[in-house]
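All remarks here apply to the structure that follows.
Yeah, one chain of the complex is gone here, protein chain that is, but the others are all in their spots.
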Amino acid sequence: MEGVRPLEENVGNAPRPRFERNKLLLVASVVQALGLLLCLTYVCQHSHAPEVSLQYPPIENIMTQLQILTSHECEEDSFILPLQKRDGTMEVQNNSVVIQCDGFYLLSLKGYFSQEVSISLHYRKGEEPFPILKKTKFANSNVVLKLGYKDKVYLNVTTDSASCKQLSVNAGELIVILQNPGGYCAP
Amino acid sequence: MEGVRPLEENVGNAPRPRFERNKLLLVASVVQALGLLLCLTYVCQHSHAPEVSLQYPPIENIMTQLQILTSHECEEDSFILPLQKRDGTMEVQNNSVVIQCDGFYLLSLKGYFSQEVSISLHYRKGEEPFPILKKTKFANSNVVLKLGYKDKVYLNVTTDSASCKQLSVNAGELIVILQNPGGYCAP
Partner (left out) sequence: MEGVRPLEENVGNAPRPRFERNKLLLVASVVQALGLLLCLTYVCQHSHAPEVSLQYPPIENIMTQLQILTSHECEEDSFILPLQKRDGTMEVQNNSVVIQCDGFYLLSLKGYFSQEVSISLHYRKGEEPFPILKKTKFANSNVVLKLGYKDKVYLNVTTDSASCKQLSVNAGELIVILQNPGGYCAP
(Lines give C-alpha, C1' and ligand atoms only; values in the text may rest on other atoms or scores of the structure.)
Protein backbone atom coordinates (compact mmCIF):
# COMPACT_ATOMS: atom_id res chain seq x y z
CA MET A 1 0.00 0.00 0.00
CA GLU A 2 2.78 2.13 -0.87
CA GLY A 3 0.53 4.73 -2.66
CA VAL A 4 -1.13 5.86 0.51
CA ARG A 5 0.75 8.49 2.47
CA PRO A 6 -0.16 10.39 5.56
CA LEU A 7 -2.01 13.58 4.72
CA GLU A 8 1.00 15.87 5.03
CA GLU A 9 2.99 13.63 2.76
CA ASN A 10 0.08 13.61 0.34
CA VAL A 11 0.06 17.31 0.30
CA GLY A 12 3.75 17.46 -0.17
CA ASN A 13 3.58 15.46 -3.31
CA ALA A 14 0.09 16.71 -4.22
CA PRO A 15 -0.03 17.55 -7.91
CA ARG A 16 1.14 21.26 -8.43
CA PRO A 17 -2.38 22.71 -9.11
CA ARG A 18 -3.60 22.21 -5.52
CA PHE A 19 -0.57 24.07 -4.17
CA GLU A 20 -1.20 26.79 -6.79
CA ARG A 21 -4.87 26.88 -5.76
CA ASN A 22 -4.09 27.37 -2.09
CA LYS A 23 -1.59 30.10 -2.95
CA LEU A 24 -4.25 31.71 -5.11
CA LEU A 25 -6.83 31.47 -2.32
CA LEU A 26 -4.36 33.09 0.06
CA VAL A 27 -3.69 35.97 -2.34
CA ALA A 28 -7.43 36.39 -2.95
CA SER A 29 -8.12 36.55 0.79
CA VAL A 30 -5.32 39.08 1.31
CA VAL A 31 -6.67 41.24 -1.53
CA GLN A 32 -10.17 40.93 -0.10
CA ALA A 33 -8.93 41.88 3.35
CA LEU A 34 -7.10 44.93 2.00
CA GLY A 35 -10.13 45.99 -0.01
CA LEU A 36 -12.29 45.61 3.04
CA LEU A 37 -9.83 47.61 5.11
CA LEU A 38 -10.03 50.41 2.54
CA CYS A 39 -13.81 50.38 2.66
CA LEU A 40 -13.91 50.35 6.44
CA THR A 41 -11.46 53.27 6.64
CA TYR A 42 -13.64 55.24 4.23
CA VAL A 43 -16.80 54.37 6.16
CA CYS A 44 -15.21 55.35 9.48
CA GLN A 45 -13.95 58.63 8.08
CA HIS A 46 -17.24 59.60 6.55
CA SER A 47 -19.63 58.29 9.17
CA HIS A 48 -17.89 60.48 11.78
CA ALA A 49 -17.60 63.40 9.31
CA PRO A 50 -19.06 66.33 11.20
CA GLU A 51 -22.63 66.97 10.12
CA VAL A 52 -21.77 69.42 7.27
CA SER A 53 -23.38 72.59 8.57
CA LEU A 54 -24.15 74.64 5.53
CA GLN A 55 -21.76 77.53 5.54
CA TYR A 56 -22.35 80.42 3.17
CA PRO A 57 -19.64 80.99 0.65
CA PRO A 58 -18.79 84.65 1.34
CA ILE A 59 -21.12 87.09 -0.39
CA GLU A 60 -19.40 89.76 -2.49
CA ASN A 61 -19.25 92.91 -0.39
CA ILE A 62 -17.05 95.89 0.34
CA MET A 63 -16.98 98.96 2.56
CA THR A 64 -14.89 101.88 1.36
CA GLN A 65 -14.12 105.16 3.06
CA LEU A 66 -14.51 108.39 1.08
CA GLN A 67 -11.24 110.27 1.11
CA ILE A 68 -10.71 113.93 0.36
CA LEU A 69 -8.40 115.11 -2.36
CA THR A 70 -5.13 116.63 -1.33
CA SER A 71 -5.03 120.19 -2.63
CA HIS A 72 -2.75 119.54 -5.61
CA GLU A 73 -5.12 116.80 -6.88
CA CYS A 74 -8.23 118.92 -7.08
CA GLU A 75 -8.42 121.53 -9.81
CA GLU A 76 -12.04 121.86 -10.89
CA ASP A 77 -15.50 121.64 -9.40
CA SER A 78 -15.98 118.10 -10.59
CA PHE A 79 -13.65 115.28 -9.65
CA ILE A 80 -13.49 111.61 -8.77
CA LEU A 81 -13.82 110.90 -5.07
CA PRO A 82 -10.89 108.79 -3.81
CA LEU A 83 -12.03 105.55 -2.19
CA GLN A 84 -10.11 103.47 0.30
CA LYS A 85 -11.10 99.87 1.12
CA ARG A 86 -11.99 99.34 4.77
CA ASP A 87 -13.55 95.87 4.77
CA GLY A 88 -15.02 93.16 2.57
CA THR A 89 -14.26 90.59 -0.12
CA MET A 90 -14.14 92.95 -3.11
CA GLU A 91 -11.30 95.23 -4.19
CA VAL A 92 -10.66 98.92 -5.00
CA GLN A 93 -8.45 99.81 -7.98
CA ASN A 94 -7.82 103.44 -9.05
CA ASN A 95 -10.58 104.68 -6.76
CA SER A 96 -13.05 102.24 -8.33
CA VAL A 97 -14.76 99.22 -6.83
CA VAL A 98 -14.06 96.29 -9.15
CA ILE A 99 -17.10 94.09 -9.91
CA GLN A 100 -16.23 90.40 -10.39
CA CYS A 101 -19.68 88.75 -10.19
CA ASP A 102 -22.85 89.38 -12.15
CA GLY A 103 -25.95 90.24 -10.17
CA PHE A 104 -27.98 92.91 -8.40
CA TYR A 105 -26.00 95.06 -6.00
CA LEU A 106 -27.21 97.29 -3.17
CA LEU A 107 -25.02 100.40 -3.04
CA SER A 108 -25.21 102.62 0.02
CA LEU A 109 -23.59 106.07 0.14
CA LYS A 110 -23.37 107.84 3.50
CA GLY A 111 -21.54 110.90 4.78
CA TYR A 112 -21.56 114.52 5.94
CA PHE A 113 -20.06 116.93 3.39
CA SER A 114 -18.74 120.36 4.30
CA GLN A 115 -20.70 121.89 1.40
CA GLU A 116 -23.59 120.96 -0.87
CA VAL A 117 -22.50 118.36 -3.39
CA SER A 118 -24.02 116.34 -6.20
CA ILE A 119 -22.63 112.87 -6.75
CA SER A 120 -23.11 110.65 -9.79
CA LEU A 121 -22.29 106.99 -9.61
CA HIS A 122 -20.46 105.67 -12.69
CA TYR A 123 -20.23 101.92 -13.34
CA ARG A 124 -19.97 101.17 -17.06
CA LYS A 125 -18.50 102.87 -20.10
CA GLY A 126 -21.21 104.20 -22.34
CA GLU A 127 -23.87 103.90 -19.64
CA GLU A 128 -25.45 107.01 -18.11
CA PRO A 129 -24.06 107.46 -14.57
CA PHE A 130 -26.66 107.22 -11.82
CA PRO A 131 -27.42 110.51 -9.92
CA ILE A 132 -27.15 109.03 -6.42
CA LEU A 133 -26.95 112.41 -4.63
CA LYS A 134 -28.36 115.82 -5.55
CA LYS A 135 -27.26 119.08 -4.00
CA THR A 136 -27.09 118.02 -0.38
CA LYS A 137 -24.61 118.08 2.48
CA PHE A 138 -25.89 114.96 4.24
CA ALA A 139 -25.85 111.68 2.33
CA ASN A 140 -27.77 108.54 3.05
CA SER A 141 -28.64 107.30 -0.40
CA ASN A 142 -29.18 103.73 -1.52
CA VAL A 143 -29.62 102.32 -5.01
CA VAL A 144 -30.01 98.85 -6.45
CA LEU A 145 -28.21 98.34 -9.76
CA LYS A 146 -27.68 95.37 -12.03
CA LEU A 147 -23.91 95.12 -12.41
CA GLY A 148 -21.64 92.58 -14.04
CA TYR A 149 -18.07 91.46 -14.45
CA LYS A 150 -15.82 94.26 -15.77
CA ASP A 151 -18.04 97.03 -14.35
CA LYS A 152 -16.19 99.54 -12.17
CA VAL A 153 -18.01 101.69 -9.64
CA TYR A 154 -16.66 105.16 -8.88
CA LEU A 155 -18.11 108.43 -7.61
CA ASN A 156 -17.90 111.73 -9.45
CA VAL A 157 -18.49 114.78 -7.25
CA THR A 158 -19.66 118.17 -8.40
CA THR A 159 -19.53 121.12 -6.03
CA ASP A 160 -21.27 124.39 -6.95
CA SER A 161 -19.61 127.20 -5.19
CA ALA A 162 -16.00 126.89 -4.15
CA SER A 163 -13.70 124.38 -5.80
CA CYS A 164 -12.87 121.00 -4.29
CA LYS A 165 -10.12 122.44 -2.08
CA GLN A 166 -12.67 123.48 0.55
CA LEU A 167 -14.58 120.25 0.42
CA SER A 168 -14.29 117.77 3.27
CA VAL A 169 -16.38 114.74 4.23
CA ASN A 170 -16.97 113.18 7.59
CA ALA A 171 -17.94 109.48 8.11
CA GLY A 172 -18.12 109.09 4.37
CA GLU A 173 -18.75 105.50 3.32
CA LEU A 174 -19.67 103.64 0.12
CA ILE A 175 -20.89 100.08 0.82
CA VAL A 176 -21.53 97.66 -2.05
CA ILE A 177 -23.22 94.28 -1.44
CA LEU A 178 -24.26 91.58 -3.91
CA GLN A 179 -27.94 90.71 -3.39
CA ASN A 180 -28.35 87.53 -5.39
CA PRO A 181 -25.14 85.43 -5.22
CA GLY A 182 -24.94 82.47 -7.56
CA GLY A 183 -24.44 84.26 -10.88
CA TYR A 184 -21.31 84.24 -13.00
CA CYS A 185 -18.09 85.23 -11.22
CA ALA A 186 -14.84 85.91 -13.02
CA PRO A 187 -12.18 83.40 -11.91
CA MET B 1 -5.46 -1.65 5.18
CA GLU B 2 -8.05 -1.54 2.52
CA GLY B 3 -9.90 1.44 4.13
CA VAL B 4 -7.10 3.88 3.50
CA ARG B 5 -7.13 5.55 0.07
CA PRO B 6 -4.85 8.19 -1.34
CA LEU B 7 -6.14 11.75 -0.65
CA GLU B 8 -7.66 12.30 -4.10
CA GLU B 9 -9.51 9.05 -3.94
CA ASN B 10 -10.62 9.97 -0.44
CA VAL B 11 -11.94 13.27 -1.74
CA GLY B 12 -13.66 11.58 -4.62
CA ASN B 13 -15.63 9.39 -2.35
CA ALA B 14 -15.62 11.94 0.48
CA PRO B 15 -18.96 11.91 2.17
CA ARG B 16 -21.37 14.52 0.33
CA PRO B 17 -21.22 17.26 3.08
CA ARG B 18 -17.56 18.16 2.45
CA PHE B 19 -18.27 18.67 -1.25
CA GLU B 20 -21.32 20.79 -0.24
CA ARG B 21 -19.16 22.72 2.23
CA ASN B 22 -16.55 23.55 -0.41
CA LYS B 23 -19.30 24.63 -2.82
CA LEU B 24 -20.76 26.74 -0.06
CA LEU B 25 -17.39 28.29 0.71
CA LEU B 26 -16.94 29.09 -2.95
CA VAL B 27 -20.34 30.77 -3.16
CA ALA B 28 -19.62 32.69 0.04
CA SER B 29 -16.31 33.92 -1.32
CA VAL B 30 -17.90 34.99 -4.60
CA VAL B 31 -20.64 36.86 -2.75
CA GLN B 32 -18.03 38.47 -0.52
CA ALA B 33 -15.93 39.46 -3.54
CA LEU B 34 -18.97 40.99 -5.28
CA GLY B 35 -19.95 42.85 -2.12
CA LEU B 36 -16.44 44.14 -1.77
CA LEU B 37 -16.39 45.20 -5.41
CA LEU B 38 -19.58 47.18 -4.83
CA CYS B 39 -18.07 48.90 -1.81
CA LEU B 40 -14.83 49.70 -3.59
CA THR B 41 -16.73 51.16 -6.56
CA TYR B 42 -18.72 53.36 -4.19
CA VAL B 43 -15.57 54.43 -2.33
CA CYS B 44 -13.76 55.26 -5.58
CA GLN B 45 -16.71 57.24 -6.88
CA HIS B 46 -17.15 59.24 -3.75
CA SER B 47 -13.55 59.71 -2.72
CA HIS B 48 -12.88 61.40 -6.08
CA ALA B 49 -16.20 63.30 -5.91
CA PRO B 50 -15.24 66.93 -6.46
CA GLU B 51 -15.10 68.83 -3.17
CA VAL B 52 -18.77 69.94 -3.10
CA SER B 53 -18.40 73.71 -3.29
CA LEU B 54 -21.49 75.11 -1.72
CA GLN B 55 -23.50 76.78 -4.42
CA TYR B 56 -26.33 79.13 -3.56
CA PRO B 57 -29.72 78.01 -4.72
CA PRO B 58 -30.93 80.98 -6.80
CA ILE B 59 -32.43 83.77 -4.69
CA GLU B 60 -35.86 85.01 -5.78
CA ASN B 61 -35.29 88.18 -7.81
CA ILE B 62 -36.63 90.06 -10.81
CA MET B 63 -35.92 93.20 -12.82
CA THR B 64 -38.82 94.69 -14.73
CA GLN B 65 -38.91 97.62 -17.11
CA LEU B 66 -41.58 100.27 -16.67
CA GLN B 67 -43.55 100.59 -19.92
CA ILE B 68 -45.78 103.48 -20.95
CA LEU B 69 -49.40 103.02 -21.81
CA THR B 70 -50.41 103.20 -25.41
CA SER B 71 -52.84 106.10 -25.79
CA HIS B 72 -56.00 103.97 -26.05
CA GLU B 73 -55.15 102.28 -22.69
CA CYS B 74 -54.88 105.41 -20.63
CA GLU B 75 -58.08 107.27 -19.82
CA GLU B 76 -57.70 108.90 -16.42
CA ASP B 77 -55.01 110.42 -14.23
CA SER B 78 -54.48 107.23 -12.28
CA PHE B 79 -53.55 103.94 -13.90
CA ILE B 80 -51.49 100.78 -13.47
CA LEU B 81 -47.99 101.00 -14.86
CA PRO B 82 -47.29 98.17 -17.32
CA LEU B 83 -44.28 96.07 -16.31
CA GLN B 84 -42.16 93.90 -18.55
CA LYS B 85 -39.77 91.28 -17.19
CA ARG B 86 -36.14 91.89 -18.13
CA ASP B 87 -34.25 89.44 -15.89
CA GLY B 88 -34.54 87.23 -12.83
CA THR B 89 -36.16 84.11 -11.42
CA MET B 90 -39.61 85.56 -10.67
CA GLU B 91 -42.47 86.21 -13.11
CA VAL B 92 -44.76 89.05 -14.23
CA GLN B 93 -48.47 88.36 -14.81
CA ASN B 94 -50.93 91.11 -15.80
CA ASN B 95 -48.38 93.80 -15.00
CA SER B 96 -47.86 92.36 -11.54
CA VAL B 97 -44.82 90.68 -10.02
CA VAL B 98 -45.97 87.33 -8.65
CA ILE B 99 -44.62 86.48 -5.16
CA GLN B 100 -44.01 82.73 -4.63
CA CYS B 101 -41.89 82.75 -1.44
CA ASP B 102 -42.53 84.24 1.98
CA GLY B 103 -39.98 86.68 3.30
CA PHE B 104 -38.66 90.24 3.36
CA TYR B 105 -38.20 91.80 -0.05
CA LEU B 106 -36.15 94.82 -1.08
CA LEU B 107 -38.04 96.73 -3.79
CA SER B 108 -36.19 99.37 -5.77
CA LEU B 109 -37.99 101.79 -8.11
CA LYS B 110 -35.88 103.92 -10.46
CA GLY B 111 -36.64 106.13 -13.42
CA TYR B 112 -36.98 109.58 -14.99
CA PHE B 113 -40.62 110.61 -15.61
CA SER B 114 -41.63 113.30 -18.09
CA GLN B 115 -43.87 114.90 -15.44
CA GLU B 116 -44.31 114.82 -11.69
CA VAL B 117 -45.93 111.56 -10.60
CA SER B 118 -46.95 109.86 -7.40
CA ILE B 119 -46.70 106.08 -7.32
CA SER B 120 -48.25 103.73 -4.82
CA LEU B 121 -47.08 100.16 -4.56
CA HIS B 122 -49.89 97.62 -4.18
CA TYR B 123 -49.16 94.09 -3.02
CA ARG B 124 -52.11 92.56 -1.18
CA LYS B 125 -55.89 92.87 -1.34
CA GLY B 126 -57.21 94.74 1.65
CA GLU B 127 -53.80 96.12 2.58
CA GLU B 128 -53.02 99.81 2.26
CA PRO B 129 -50.74 100.33 -0.77
CA PHE B 130 -47.32 101.75 0.07
CA PRO B 131 -46.63 105.34 -1.15
CA ILE B 132 -43.24 104.60 -2.71
CA LEU B 133 -43.04 107.88 -4.70
CA LYS B 134 -44.54 111.33 -4.02
CA LYS B 135 -44.84 114.07 -6.60
CA THR B 136 -41.46 113.75 -8.25
CA LYS B 137 -40.03 113.34 -11.74
CA PHE B 138 -36.88 111.45 -10.69
CA ALA B 139 -37.32 108.14 -8.87
CA ASN B 140 -34.79 106.29 -6.79
CA SER B 141 -36.92 104.86 -4.02
CA ASN B 142 -36.34 101.69 -2.03
CA VAL B 143 -38.61 99.95 0.43
CA VAL B 144 -38.40 96.72 2.43
CA LEU B 145 -41.72 94.89 2.72
CA LYS B 146 -42.74 91.59 4.24
CA LEU B 147 -44.45 89.72 1.41
CA GLY B 148 -45.78 86.22 1.04
CA TYR B 149 -47.10 83.65 -1.38
CA LYS B 150 -50.13 84.96 -3.34
CA ASP B 151 -49.08 88.60 -2.98
CA LYS B 152 -48.87 90.50 -6.29
CA VAL B 153 -46.83 93.67 -6.62
CA TYR B 154 -47.98 96.33 -9.06
CA LEU B 155 -47.54 100.10 -9.41
CA ASN B 156 -50.40 102.57 -9.55
CA VAL B 157 -49.45 105.97 -10.99
CA THR B 158 -51.19 109.24 -10.36
CA THR B 159 -50.35 112.29 -12.46
CA ASP B 160 -51.67 115.72 -11.49
CA SER B 161 -51.83 117.88 -14.52
CA ALA B 162 -52.28 116.30 -17.94
CA SER B 163 -53.65 112.79 -18.29
CA CYS B 164 -51.45 109.74 -18.79
CA LYS B 165 -51.18 110.31 -22.56
CA GLN B 166 -48.36 112.83 -22.06
CA LEU B 167 -46.50 110.71 -19.53
CA SER B 168 -43.30 108.95 -20.51
CA VAL B 169 -40.54 107.32 -18.44
CA ASN B 170 -36.90 106.82 -19.22
CA ALA B 171 -34.72 104.01 -17.69
CA GLY B 172 -37.67 103.03 -15.53
CA GLU B 173 -37.00 99.90 -13.53
CA LEU B 174 -38.65 97.98 -10.66
CA ILE B 175 -36.27 95.46 -9.04
CA VAL B 176 -37.56 93.02 -6.41
CA ILE B 177 -35.15 90.84 -4.39
CA LEU B 178 -35.82 88.38 -1.57
CA GLN B 179 -33.65 89.25 1.42
CA ASN B 180 -33.99 86.18 3.61
CA PRO B 181 -34.34 83.05 1.47
CA GLY B 182 -35.32 79.87 3.28
CA GLY B 183 -38.96 80.62 4.02
CA TYR B 184 -41.97 78.86 2.53
CA CYS B 185 -42.09 78.77 -1.28
CA ALA B 186 -45.13 77.66 -3.25
CA PRO B 187 -44.33 74.55 -5.31
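In order of appearance the chains are A and B, and numbering begins at 1 in each one.
Everything that follows uses one rule, which is that contacts are C-beta pairs under 8 Å (C-beta built on N, C-alpha and C of every residue); 3 or more make two chains touch, one makes a residue touch a chain.
Given the structure is predicted, the values throughout are model-derived calculations rather than measurements.
Undergrad: Given that one chain is not shown, which residue among B:Leu38, B:Ala171 or B:Ala186 touches it?
TA: Once the missing chain is taken into account, the touching residue is B:Leu38.
Undergrad: Which residue, B:Thr64, B:Gln100, B:Ser141 or B:Thr159, contacts the hidden chain when the whole complex is considered?
TA: B:Ser141
Undergrad: Touching residues of subunit B against the unshown chain: what are they?
TA: Considering the whole complex, subunit B reaches the absent chain at 1, 3-5, 7, 10-11, 14, 28, 32, 35-36, 38-39, 42, 46, 54-57, 104, 106, 128, 130-132, 134, 141-144, 146, 179-182.
Undergrad: Determine and list the subunit A residues touching the chain excluded from the picture.
TA: Spelled out for subunit A, the touching residues are 1, 4-7, 29, 32-33, 36, 39-40, 43, 46-47, 53-59, 61, 63, 87, 106, 108, 110, 138, 140, 142, 171, 175, 177, 179.
The definition used in the following text is that only the chains that are shown with their structure count from here on.
Undergrad: So, what's the distance in Å between the C-alpha centres of subunit B and subunit A?
TA: Distance between chain centres: 21 Å.
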